[in-house]
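With one protein chain removed, the remaining protein chains of the complex are shown where they sit.
Let's turn to subunit A:
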């Protein structure tokens, strides 16, 4: 279901209007990945974007986070029109955003602590080391501070990535298949951690997944198919994410 202009509320964190993304393939043929998407997510909400492989979920997520540029249409992130921002301004906007990737995307040459310190240092935070330690402690890795990513298990790496994402105190957290590279038990504990921190921090969460069970834990669920986004209306107002993870 597309959001109409009248539905726009003042507390929307993400809003799109007629968002399109087109790429050209090897034969120079235009490929329309996103075809006019309109939707909005309000502060504190959790939303899942579902869809089959190649449907364009990650592309949409990248656009929402300001990591890529749309072909047409507009995205408002925290009420800032992204297409009208320069790259510098978009970078500024991204400081209010956290990102968790399927492939962790940690910097291999930096320790766990240094990976978490990095966004804090980039934003000019002077208390970067203490905050990074605190966040690694929050995700249960206070004993792994000096470890390099290759010395950590997949689950531990993703926890470092989560600590890094939350350390900057983001308004929105984007998660791209956060459990895609993990076994189900580890995946479950990561998800529990993610939702728990999200709730504690009051962060807006947008995650991409093809896991229905995971999507059920979000307040809102959107399906991306043939370049169009449709929201699945919930019958019960309470999402399944009421249970806290066993981790914390």
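Here are some notes:
By our rule, a residue touches a chain if its C-beta (ideal position, glycine included) is under 8 Å from a C-beta of that chain, and two chains touch if they have at least 3 such contacts; residues count from 1.
Simple rule for what comes next: contacts and distances are computed from a predicted model.
You can't see one chain of this complex, but its UniProt record names it "ABC transporter permease", from the set "NADH-dependent phenylglyoxylate", "Bacillithiol biosynthesis deacetylase BshB2", "Ligase-associated DNA damage response DEXH box helicase" or "ABC transporter permease". Considering the full assembly, A:69 is the residue among A:11, A:52, A:69 or A:184 that touches the omitted chain. Listed residues A:95, A:142 or A:201: the one in touch with the omitted chain is A:95. What subunit A contributes to its contact with the hidden chain is residues 58-59, 62, 65, 67-69, 87-88, 91-92, 94-97, 99, 101, 103, 105, 107-110, 114, 118-119, 121-124, 149-150, 164, 168.
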